[in-house]
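A single protein chain has been omitted; all remaining protein chains appear in their positions.
Showing subunit A:
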Amino acid sequence: MKTAIIQFPGSNCDADALHAARLTLDPDAQFVWHTEAGLPEGTELVFLPGGFSYGDHLRSGAIAARSPIMAAVKEHAERGGFVLGVCNGFQVLTEAGLLPGALSRNRDLHFHCAPVHLRVENAHTAFTGAYAPGQILEIPIAHGEGNYYADPGTIARLEAEGRVVFRYVDNPNGSLNDIAGIVNEQGNVLGMMPHPERAVERLLGSEDGRGIFESLKIVPTSRSLIR
């Protein structure tokens, strides 16, 4: 699956994302700089990596969400192309309006960097088909602003439509309904705070993040919708 990893000034999980993508999905996965006007021809997955784009100034993800490449990412998403936003990438997706809600400061003001347990709430998405429903994953988090918030109507809708894909077993940041990852209405855009790209090899302590990439391989592009 042809993969493009977007680099913003301040992205610091870009190399991890590239490594994970090359290992699991696409040996030719490549970086795309944020000032580019378009994505490489034939891009199927856009990966927005973690980090601190623009130093998290103004709000985390806010400036990156308004950078030139994001117009192409939005078009890609509207066409049904896959987009995966991890950590800062999730913040960029909410700021860009590709996912609902917002990420605010962790409830306790601490930066949390630790492996956490996630429950797979919906194993019928393009990103989770390789997991079993209810499967518990160990995947690291590393964020100061991962407290997911949306108005009650949006939360109710996310829940009713099965769009809460991952939930924390022990909520580290105060996220409403323990939300760790959500998909858009069409199911082709996933945003999550934990870092699956840091859990793709035994050597890293966990392989549990690998399923997200494996899932994308088994689902044809035309079947990106939530099943």
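Here is the rule we go by: a residue touches a chain if its C-beta (ideal position, glycine included) is under 8 Å from a C-beta of that chain, and two chains touch if they have at least 3 such contacts; residues count from 1.
One rule holds in what follows: contacts and distances are computed from a predicted model.
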Among "Sulfite oxidase-like oxidoreductase", "Cytochrome c biogenesis protein", "Glutamyl-tRNA(Gln) amidotransferase subunit A" or "Phosphoribosylformylglycinamidine synthase subunit PurS", UniProt-listed name of the chain not shown: "Phosphoribosylformylglycinamidine synthase subunit PurS"
Residue among A:A62, A:V169 or A:L204 that touches the chain left out of view: A:A62
Sole contact to the chain not displayed, among A:A102, A:V169 or A:L204: A:A102
Residue numbers in subunit A that touch the chain omitted from display: 58-59, 62, 66, 94-95, 101-102, 104-109, 147, 149-151, 174
